[in-house]
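Every protein chain except one is present and positioned as in the full complex.
A, B and C label the chains in the order they appear, each numbered from 1.
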Amino acid sequence: MARFNHRTIIALLLLMAFVFTACAPTAPAETAQPADEGPGASGTIVVAMGAAPVSLDPADHRSRESETVIRNMFDGLVTRDTSSGVHMQLAESMDWADEQTLNVKLREGVKFHDGTEMTADDVVFTFERIINENAIEYPEPHTSPRKGLIAPLESIEKTGDYSVTMHFRGPWPPAMQLLVHQQIVPKAYIEKVGTEGFIAKPIGTGPFKFVSAQPGLEEVVLERFADYYGGSPDLTPVGPACVNQVVFRVIPEASTRVSALLAGEADIITNVPQDLIPNLEANENVQVKTAGGTQPKWLELNVHMAPFDDVNVRKAMNYAVDKDLIIEKIFGGRAVALPGPLSPYNNFVNKSLSPYPYDPAMATDLLKQAGWEDTDGDGILDKNGQPFTFTIDTLEDWRPLAEAVADMYRAIGIDANVRFWEYSVIKDQLMAGERQGYLDDWGDSAFDPVGHFEAKWHGFVADTPYGRGNFSTYSNDRVNELIEQGETTGDPAARQAIYDEAQQIVYDEAPAVFLILPEEVEAASASISNWSPASDSRENMHDVCKAE
Amino acid sequence: MEANQNVRSPLEDQLYIWRIRLEIWWQNFRNFVKALSVHPLALAGGILVILYLLSAVFADQITVHNPIQGNLRIRHMPPAWEDGGSWEYPLGTDSQGRDLFTRIVYGSRISLSVGILSVGISVIVGILLGTLAGYFGGRFDSFVSRLADLLLAFPFLIFAIGVMAFLGPGFTNLILALTFKGWVEFFRLVRGEMLAEKTKEYVEAARVTGQGHVAIMLKEILPNIIQSVFVLGTLRMGYMIITEASLSFLGLGLPPNIPAWGSMVAAGRDSLLVAWWVSTLPGLAILFLVMAINLFGEGLRDILDPRLKLEG
Amino acid sequence: MRGIKILERVLGTIPIMFGVAIIVFFFIRLTPGDPVDIMMGQGGSISAGELENLREEFHLNEPLHIQLWYFLRDAAQGDLGYSYVLKQPVTALIGERLPATIELALGALIFSLLVAFPIGVISAVRQNSWLDRLSMSTAFLGISMPGFWLGIILILLFSVQLHWLPVQGRIKLGTGLEQHTGYFVLDSILTGNMEALKSSLLHLVLPSVTLGAPVAAVIARVLRSSMLETLRSDYVTLARSKGVAEWWVVIKHALRNAMIPTVTVVGLQVGILLGGNMVIETVFGWPGLGRMVVKAIFDRDFPLIQGAVMIYAFTFVMANLIVDVMYTYLNPRIRLG
Partner (left out) sequence: MNSNTPLLEVNKINSVFPSGDKIVRAVNDVSFTLNEGEILGIVGESGCGKSTMLLSLLRLIRYPGKVESGEIRFRGDDLLQMSNSQMRAMRGKEIAMIFQDPLSTLNPAFTVGEQIRESLRLHNIVGNSNAPWPFDRVQREQEKQRVLQIMEEVGIPSPMDRYASYPHQFSGGMQQRTLIAIALACNPKLLLADEPTTALDVTIQAQIMNLMKQINQERGTAIILVTHDLGLAAEFCDRIAVMYAGRIVEQGTVDEIVETPRHPYTQGLLNCRPRIGERQQTIRPIDGNVPSLANLPNSCAFASRCSFVKDVCNEGPIPLFETEHGHLNRCLLTSDYKRLPEWDWDSIVEQERAQ
């Protein structure tokens, strides 16, 4: 009797081990094989990112991290250099036949990673795969999430082996800026292996070709593409990539990323926490670089809920925040104060606007005009018996900024405190106008008001992009009208005037406290050369080299 | 004199009884303290626990600064004993320039109540269900055990997020999230011990003398089991306080106007290289509290446990 | 006889798994937050129409019980659906990430047992000696410091300062390890790839220590208190009177009986090892299931959450089953419950 249970126990344990492994159907996949040393190329660069890419299919994602990796494997018709703007890439030349049709002349002799040549068919296939309904068949037929980004594109037709014509529903000034974010995919290859095969082993025209990827894309290994056509002629040096292998690895915890850099396990790390920058700068074999940020921060006030229904109160809230102190102390000087609703780096920013100065006295006066005074001497402003309490809702990521702002409000007698939420939970309550104030950011990677300005400051209109992120429930008819005009006027000067006026109105009505725009901070080991952090979420590894 | 002595009114009887009880209680307390003094560690533990309780109760009297109001100009000031530190902020300041000593003292209020409440509720529920399940067995036992398995298998984080999402981040929701699974451990421990104790002779002896089931459970078996429950309870106290840190690590922490050690440790982690004290000192506060509770518990156990006494 | 009971418990896990799945099914759907909206992220403009057809695609518009029916029907055929965000079949994702979590949990369990048993036994045998005090205070350190704090400190010390151990990840680049089972240590042994073995073990050290420390602390304390009991028992005196050597008395007679209450506690700790390692996986960049579940929960990626939760439930219940079997094996008096 005793012998019997010996055997069952051992049998059971073996069963356990087998079950755990059996239910893990991993096809024998290669981990990062050392790539063959291409001519003149040297070494491997490890880029440590804070979050994992979602997909490697250029048409099936909307995440910055995915774009960071994708734009090293795939090139688009045009590309952008953060300093010098948009340049031709796979397109040789582009000209507008009229405000709604764009003729594109493709570069010839460009090869995909599998050696096949890129032609007009691939470009047409790429864009149709984005704008057609249910064009992506894996895992279930669905439309590309990027369709909205190029919504005005009505159709695209092949006009020659190396030329295509794009037809738009109306004038679309930001066309160039937004085409940068659409990359060309190989038609023949996708039709052969299907989307499932494509995302397992992506083929593109970029400087690097795909080698392998860990589950959930925690680690993506790319290898130098020897016969790369050289990239955009305007961006020297033109030619194949400098380094032999690039690995994008995910390290979610900030201090671990920094430690990985200091320990030499990572060569480049992204979104470095402000507090750790002094340490990195002090270390001689580490270099820290910053680039203009694209995530402006606001504290949006609910304009339909007292006390923020009064414009004086909203202005006072702007005057009460010492942005320079926050920039100097919390961001170590690596941020700029927001002049108004648009980020200073946006092409159509209203240059006449300057940030609300820090003037607590003015703030107190404005509040007094609005009827808020500390009548019962308890240190908190009150109005007909009601104390001025203000709960700032935000995400844990913006904890330091939120707490600093709350401190400053407490200093002028507002009983302010902060609550951290999960975005998906708080979003519905914000849209329903149930909350007082929400501190967050809104991406502006296209440096153009379209896709950014209307989502924040246009009144909310269901089933349209207008006011999708408008948490202050602010709506001004004139501003709405101006925004709609701005989207369709082609002439840049006219657009500038439209947006200037819109920004002025929003500035004066102050539906939000315009806070700061932190810079993108990245760090790399000293052995890395000609690398610079990109603010439009593209870690351009094309020219980056690593001295052994 | 003899006569009226036994003619006492019922009230006087009650008083008399209460006086006797008081005396006995006082007697027990005195030799308890005498026994405690012999056991140095327990004494140290006890004093530390009392210190924590005092700091929780008299937080505003002890501290000078406001625990919530920050001042960015004195951000990341090192503790007094390091260069750059000043005795006005003995333990330095955090990333918002708030005095760390004040926040830790106020933090004891929250963390102590988080620890005590969540462990307390878990212990009570755990013992109640564990005793019944272990003692009676049968369908009730298998039902509760399967429920425990279910809860144990239910990822804690989903429930925590659910609670935080539904009711918003806050103190009571945190307790709810912690006790949701907390009782399972005590349930399984008590059930396991009850199964083992049930087969022992003294339980049969008690049944033979006609004691009811409830009496047996409470008077006979529980005193023996309370030992390991006590050990696990004191360990879980620290664990509960730390879980609050993990929750704020994932973005679900308590709002900053409720200073809690867990969120302080989590918030300070990024600047460990630059300002080690912001995250470490609240962590040490947790450490000493857990250590104090365990040492005091250890001493209490040696004093109260009859078997550990030497004969004679 | 006992084998049948074990089989009973194994089959018993199926209802638990589905029970958990169904509870989770309703729980996450009722929690505020809309997966499609999160997936769309913030940037750029997106017409609500597109949101609508995405919801259509995920059957999110149908009433809950219909959605449940879809889920159960597919799950019965082993198809747990596709992750909304990662657009890969859930079974594949979990299958790839589960071994990492289990390898870390096993590493932590082994570390904690290797540390807890000697400390527990010695501090009981040498009660109130300086060794007892020292081991107990380090045990407290293990209990009271949050995982991420300990992890970051260990990284700063052993990786950044001393360069002894790697900072993060499961293995260094370029070891050319062929994965068959997903367990790197096992794979490197199977394929005889010594370099990969060395690297995967080195990468396992710090995360296992961080995850295992609180578990070791608890086991050490419980083992110590039960050892104190058994060392005082009569059968230990009998063993001594038989002429058994003192250390053998402690190991064979006292420890063997002290294992009984300790095993239950170890069983509970296994739950923490599996469920609680999301924080450790985040700090050490360990591509485990825990971290993926956290992201899935915040993304309201329902199929992925359900799939992962069912696997977690299965592993939890299996771990408890193993503990119960060990409990009856250790304590002959209790028949398998």
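Heads up, the rule we're going with is that a residue touches a chain if its C-beta (ideal position, glycine included) is under 8 Å from a C-beta of that chain, and two chains touch if they have at least 3 such contacts.
Keep in mind it's a predicted model, so treat the numbers as computed, not measured.
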May I ask which residue of C:Thr31, C:Ser188, C:Thr210 or C:Asn331 touches the chain that does not appear here? C:Asn331
Which parts of subunit C face the unshown chain closely enough to count as touching? 233-235, 237-245, 253, 256-257, 260, 330-333
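Rule of thumb we're sticking to: only the chains that are shown with their structure count from here on.
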Which chain maximises the distance between its CA centroid and that of subunit C? A
Could you name the chain whose CA centroid falls nearest to the centroid of all protein CA atoms? C
CA centre of subunit A versus CA centre of subunit B: separation in Å? 45
Quick one: report the Å distance separating subunit A from subunit C, using the average Cα coordinate of each chain. 34
Could you list the positions in subunit B whose residues touch two or more of the other chains? 161, 165, 269, 272-273
Residues of subunit C that contact two or more other chains, please. 31-33, 148, 152, 156, 282, 298
Subunit B contact footprint on subunit A (complex, rising order): 254-255, 258, 273, 275-276, 278-279, 325-326, 329-330, 395-397, 399-400, 403-404, 406-407, 410-411, 417-422, 425
Which bits of subunit B are touching subunit A when the two form their complex? 68-73, 75-76, 95-96, 161, 164-165, 168-169, 248, 251-253, 255-257, 267, 269-275
Within their complex, state which residues of subunit A touch subunit C. 1, 4-5, 8-9, 12-13, 16, 19-21, 23-26, 28-34, 44, 46, 52, 54-55, 60, 62-64, 133, 138-143, 145, 147-149, 151, 199, 214-219, 221, 247, 249-253, 255-256, 259-260, 262-263, 265, 422-425, 427-428, 441-443, 445-446, 450-452, 454-455, 462-465, 468-469
